[in-house]
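Sending over a structure as C-alpha cells; questions will come in a sec.
With one protein chain held back, the other chains of the complex are shown just where they sit.
Which chain is which? They are A, B and C, in the order written, and residues in each are numbered from 1.
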Amino acid sequence: MDSIPMKSPSAKHFQKQILDDYFDRLASARDRGQKVVYTFVPGNLTELILSFDLLPVYPEVNALQSALRGDSGNFVKRAEMAGHSEDVCSYVKCDIGMMLLGNTGPAGKPLPPPDLLLLSYTGCFTFMKWFENLAALYDCPIALLHVPYQAEGGVTPAMTRYVVRQLEEEIIPAMARVSGRPYDPEKIRAMCALAAQSESLFVRCLESAQHVPSPIDSYFGGVFYMFPIFTAFRGTLEAVKYYRLLLEEIEKRIRENRTAFTLEGDLPEERYRIVVEGPPNWTHFWELWKLFYRRGAVVVAGSYVRVGGIYDNGFRHDPDHPLESFARYCMGCYTNLSVPARVDLLTRFMEDYKADGLVVHSVKSCNSFGAGQLLILKEVEKRTAKPCGFIESDLVDPQYFSRAHIKNRLDAYFQMIDERRAYHDRNPGH
Amino acid sequence: MTLPDFDRLKALWEDPEFTEVAHWQARHPGAPVVGYLPAYAPRELVYAAGGLAVGLWGAGPQVEIIRGDIYYQSYICRLPRSVLETAPALGAFSGVIFPSICDVMRNLSGMWQILFPHQWAAYLDLPQNFSSETGGRFFHETLIDLATRILGHPPDAAYSQRLAQAIALTNRQTDLFRRLAGLRSKFPWKVPMDEWYTLLRSALVLHPEAHIPMLAAYLALAEKRDSRPLDHIRVHLAGAFCEQPTIGLLKTIEASGCYIVSHDLLLGLHWFTAPLKETGDPFESLVDGYLNRSGPAPFKYCGPREKAETFLALVREHRADGVIFAAPSFCDPSLLDRTLLREALETHGIPSASFKYAENTCQYSGIAEVAGTFSDSIRLWPKES
Amino acid sequence: MIATLGIDLGSTTCKAVLLSKEGKVLGRGITNTRADYRVSADIAAREAILDADLALLGSLGRLSTETLTLTERRLRLAGFRRRLQILHQALCRVMDRTAAPGLADLARDVDKALDAGDASNGAHSRVLDQIMDRSLFFRDIALALYLDAARLRGSLDEETLATGLAKALAATENTVFSKALDETAATDLPPAVRPLIPKLAAIRPRIAGQIGTGYGRALLPFPETEIRSEILCHGKGARYLFPDARTVLDIGGQDTKAIQLDENGLVASFFMNDRCAAGCGRYLGYVAEELGIGLTDLGPLACTACRAVPVTSTCTVFAGTEVRSLLYAGEKQEEVLLGLHRAVVLRALSLLARSGGIFDALVFTGGVAQNQAVVRTLKEYLAKDHADLTLHIHPDAVYTGALGAALYALETL
Partner (left out) sequence: MSLCGCDVGTGAVKLAVMAEESHDLLFCCRETLRKKAPETAVNRCFDAAARAGFPLDGFSYIAATGDVTAVTARTGTFFAMTCHARGARHFSPEAMSVLDIGALHMRAMVLDPRGKILSYKMTSQCASGMGRFLENVGQYLGLGFEEMQALSLASEDPSPLSAVCAVLAETDIINQVSRGVPMADIVRGIHDAMAQRAVKLLSTAGLIPPLAVTGGLAADQGFIHALSQALSASGLGLSLKTHETSPFAGAIGAALWGGTRLGSLKKQVGSR
C-alpha cells in the first residue's frame, strides 16, 4: 500500500473527510469550549459565523440526514406525540423529535445544544415558528434577522438598508456577545473572497449539465454537491478545494463524453433531460432517484440546488462590501423570490439546459415551495411548450411517500414524452 | 333605535359577487377600491385616498371551489382557494394587499401578479424588527410605497392630512370594538357570539362611516339588554386569526357550554390595544401602532417567554376558565404557535382543548363534543383548591 | 385472423377488449377486481373472447338476432350456474354445520328462481336481465339471490348468512373457469348453433399482441414492454371513439384523471387526483352501500331531485355518515344524493381546470360515466362556462382504457 503514490483524493472522498471532521468538531465543541450557532440554510451567514470562531449547525441538514438514515419517521412521531400537528412542516417535527430523543446527530454523536439561535428569517415563515419552539426547549439567546421578500422581483435600497442595519445592530453584537470576540472585518473580507471563488466554481459545476449528455445529475447528485457551499464551508479553503476537485472530475467526464453518474454506474443512455422544481424526498431518496434514472432520465437543473442561494445570476460575496453582500445574498435565495421570478428562472433553465420537460415535486411540508407550484408549472408549460409533470410526497415524513403513485405518474409522464417524440419522428414537418 | 339587520349583514360578506362594494363604487365613481387579505393591513391608507378597503377573508362554505383547487395541493389551507374562487368578482378593484403572515399568503401575492395583471398586488412586509430606527424605518418606507400605489402618485401634504382623519375614524371604530368586547367579556349573555362576530366581520365590507353608527347603536341597546346568563364556562378562542370558521361553528361552541369571552378572529380589526396617535406624522402613527400598540399574533415575532406571558395575561384579563385552540387545517403559523401556548397554559394549570377546522366545516358534531367535554370537565369537577 | 388484446386492470373492475388487425372491436369483457388480479385479468380476457365468439357465430351461420340472444343467454346462464355451484360448495365449507340443511334449501330456491327466469323464455326476468347486464357482477347477483331466498324462507339469520356468503364469494372469485364456447358447448344451445361450434375454433382470431394498463398493471403477468400507462391508453381510446376528442375526463373507482390531448391526439398534459379516494367511484359506491341502495340505482334516484343539499365531507367514510345525518335531519334522500354527486363533479371540474381547462370536445370515460346524475350535473356546470362544448359519452366508456391498450398492441405488431 505504501508504495502506491498518493493521488489527489476524489471530490467525494474529500467531502466525506471535511464533513467527518466537521461533525467531530461539533461533538467535541462543548469540551473544547467552542460555541455553537443553530441557523438555517437559505441565505445563511456562514462567513459571519465562522469569523467569530463559532460553529454553525443546520437543523434542516440534520433532519434530511436523519431521513436518509431512516430515523426521521420516529422523530416526527415523537414530535407529534409532544403535541405538534400532523399538518405542519416535517423538518420542524423531525428536529424537535430528534432533540427530545437525545439530540444524537447525523454522525451518531450527540450534538451540542445551541449557544445562539440565529433565526435568519429567510424565504420561509415556518423558520420563525421553528426557532420560537426551539427557544422554548433550549435556554439560550435568539437573534432574529428579518429578511424582506422580493415581492416585486427586485431588491430596493430600503430593503438592503433594513437588513444591513439588523446585521449591525442585532446579529453582529449577538455573535460578539456569545463568542466573546470582536467583529473582525479583515477576516470577513478574506472569507468573502474565498466564498466568491467557491461560488464561481460551483456555478461552473452546475452549468456543466448544459452539456449533452449531462455529466452530472443536478438534483439527485446535485444535493450532495451543494452541501459544502450551503453549510459550514463557504468562505473556507476547504470549499474552494472541494469545488476544484469536483470541477476537474466533471470536466474529465465531459471530455470522455460520459453520461451522468447514478447509483448503478453511468447512465446507460440519456433519454430525458429534466428540470425539477421543489425539494427532494429524503426518506426514499434513492428509490425516487431510481425511478428517474432507470428510465434514462437525468435532472439537468433544478431549483433545489439553489435553496441556499443563487449564484447563476452573477451574485458573489463581495469582499469590499461584505454586509451589503450578505444582505443581497439572504434576499436572493430561491424561496425568497416571487412566484413570477421563479417562473422566469425555471423557464430560463429549461432553455439553457436544453431540457425536455419540467417535473414539479411538491412536498406536503413546505408551503414556501409548494403554494403556487401548480401555477408555476402551468406558466412554464405555457412559455416553453414542453410537457410538465407533477408528483407529490414529503420531505422527511416517510408516511407520505407512495412509490406506486409516483411511479404511476412518472410512467405516464415519460411515456407522454416518448409519444410526442415518436410522433415528431414520424411527421418531421411538425 | 333598532338592532341591525343581522341577516343582511351576513349576506354582505357571504356574497361572492361583492354587490355591496359595487353599489359603493357606483356612489363614488373613480374612488379606489382595495382588497386586503388577513390578518392586518393599514386600511387607513385607503380611506385617506377616498377609497373603500375590503377585507378578503375567505368566501365561506357556500362557495363551491373549482378555480381555487386548480392551484393548490390538498395540504394547503382553504383560504386562498376561496379567495381565488371569488377573484373574478374583484375586477373593479384597483389592487389587493397581501400582508406577510405566512408563505401561502406571500406566494399568493406573486400568483396574483400573474393571474390578474390588470390589478396591482402589493405584498405588505410587516417588519419583525421592532426598533423604530430599523424596523420602523423600513415599515415607514413600505407604507409610503403602498400609499403611492393606492394614489397612483406619491403622497402629498393633503393626503397626510386626510390620513390623520382616517386614523381618527378607525380609532373610533376600534374603540367601539373594544367596548363591545368589554361588554361581551363582562356579560357574555348580552352580546350573543354570532352578533358580535357579524358586527366585526361586516367591517370588512362596509366603510367605517357606515359601520360606526350601526355599531354605536347596537352597543347602546346591548348594554340595556336583560337576558339571563347560562351555566357556561368562559373560554378564550385562539388560532383563528386568518381563515375564519363558520358562524355555525362558533354557535356550536357556545351551545356546547362555552362562552367565547375573547378571541383572535378577524384579528387585524381589533388587535390594537390602544388608539393610534392622532397627532404628528400620520405615517409614523401607523408605524408606531404596529410596533408598539399591536397585540400578540402568530405571525409576529416575539421572544417565546414574552409570547407566553402576553398570552397568559390575556387569558387572565378576560377571566377565561380555559382556552380553545381552533386552528385552520394546514395553517402552520397557528398550529406551531399552539404547541408553545399550550405548554405555557399547562405550566399554569389552565386547561385547554383544541381542534382544527376549515371555513367550510359544517359538520359540528365532533366540535360539539370537544367543546362540550371541555365545558363538562370544568363545570362538573370544579377546580381543586 | 389475428387480433390484439388490451387489458385495463382497474381498482374496481378489470376490462378487456379484443381488437382486429383492422382496428375493429371484436369483443369486450369486464369483471370486478375484488379477488386476485391475475384471475380478474384472465376472466375479463375470456369474457372478451366469448363476446367475440358470439359475434363470429352470427357471421358464420347468418343466425337471427333472437337465436344469438338466446345463445348468449344460455351461455351466460350456464356459466352462472357453474359459478353458483362453486359458491355453494364454498358456502357449505365456511358455514356452521348446523346450517347445512338450511343451505341446501336455499340452493334449491336459488336454482328455482333461475329456472323460472329461464322458462319465461324471452319475456323479461329480473335475474336474467341482471346476468346479461355487464355492469353487474356475479358477486352482486348471487348475493342478492341468496339473501332474497333466505328472507323468503326466514330460516337463516341474515347477518350470519351475509358473512358466510362474503367468505364463500372471496373463494369463488379466485377460481378461474373457462367460459369458452367449445367447452361449454352446452346441450341446450339452440339447434342452429350447435353445428357451428367446431367451425368456430378454426376462424377464431389469434391474439398476436397484448398490452396491459390500469391501476394494477404492475401486477399483470406481462413483461415491461407490454405495459402502458393508463393516461396514454385513455387518451388513445378516447380519440379512437371520438376523433375530435381534446380533453378526457376519466372517473374510475379510486382515481380521477383529466387528460389534455393536442390536435394530433397526443397527450399534452394530465392530472390525477391525490392519494385520497374521495370524489371517485368508490365515494359513491361506499355511500350506496351504507344506504342499502344499488350502485346502478344511485344515479337515477339522485336525478329525481330538483335541488341539491351540499355534502361537505371530502372523506369517503365520513361522507357516508354525513349523508345519514342529513337524512336524519329531515333532508330528502334524493336531494342529499344529488349533493353527493355534485361533490364528485366539482372535484372533477377542478382537476380538469388544473390540467389546463376544457377544449372543444370533452370525452367522459370510466365507470362513473354510466352514472346519470353525475353526467347531468356535469352538463349543468359545463353549460355555465362552456356553452358551446360537446360532451361525448360512449356506451363503451368503461372500456376506453382497454381499447387504448389494444390499439397500442396493434402498433407493436
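Note that contacts are C-beta pairs under 8 Å (C-beta built on N, C-alpha and C of every residue); 3 or more make two chains touch, one makes a residue touch a chain.
A quick note: this is a predicted structure, and the numbers were derived from the prediction, not measured.
Asks: Kindly name the visible chains that come into contact with the excluded chain.
Replies: Taking every chain of the complex into account, the missing one touches A, B, C.
Asks: May I ask which residue of C:33, C:71, C:377 or C:400 touches the chain that does not appear here?
Replies: C:33
Asks: Looking at the whole complex, which of C:25, C:169, C:193 or C:340 touches the chain that is not displayed?
Replies: For the chain that is not drawn, the touching residue is C:169.
Asks: For chain B, enumerate the residues touching the unshown chain of the complex.
Replies: 256, 329, 351, 353, 355-356, 365-366, 368-370, 372-373, 376-377, 380-381, 384
Asks: Which residue numbers on chain A touch the omitted chain?
Replies: 77, 80-83, 399, 402
Asks: Over the whole complex, note the residues of chain C touching the chain we left out.
Replies: Per the touch rule, chain C residues meeting the hidden chain are 11, 33-38, 94, 163-171, 215-216, 219, 254, 275-277, 282-283, 286, 290-292, 315-318, 321, 325, 327-328.
The rule is simple: only the chains that are shown with their structure count from here on.
Asks: Building nodes from the protein chains and edges from chain pairs that touch, which of line, ring, star, complete or other describes the result?
Replies: The chain contacts form a complete graph, every chain touching every other.
Asks: In terms of Cα-based centroids, which chain occupies the most central position?
Replies: It is chain A that sits nearest the middle.
Asks: Please tell me the distance, in whole Å, between the geometric centres of chain B and chain C computed from their C-alpha atoms.
Replies: 51
Asks: When the centre of a chain is set as the mean of its C-alpha atoms, what distance in Å lies between chain A and chain C?
Replies: 48
Asks: Can you pull out the residues of chain B that are in contact with at least two other chains?
Replies: 70-71, 73
Asks: Residues of chain C that contact two or more other chains, please.
Replies: Residues 274, 354.
Asks: Going by the contact rule at the top, pick out the chain C residues touching chain A in the complex.
Replies: 215, 218, 228-232, 264, 266-272, 274-275, 354, 356
Asks: Which residues of chain C touch chain B in their complex?
Replies: Contacts found on chain C: 274, 276, 310, 312-313, 318, 322, 325, 342, 346-347, 349-351, 353-354.
Asks: Which residues of chain B touch chain A once you look at their complex with the stated criterion?
Replies: Within the complex, chain B touches chain A at residues 70-73, 75-76, 80, 98, 100-104, 106-111, 113-115, 122-123, 125, 127-129, 131, 133-135, 137-138, 141-142, 298-299, 301, 303-304, 307, 327, 329-333, 335-340, 342-343, 356.
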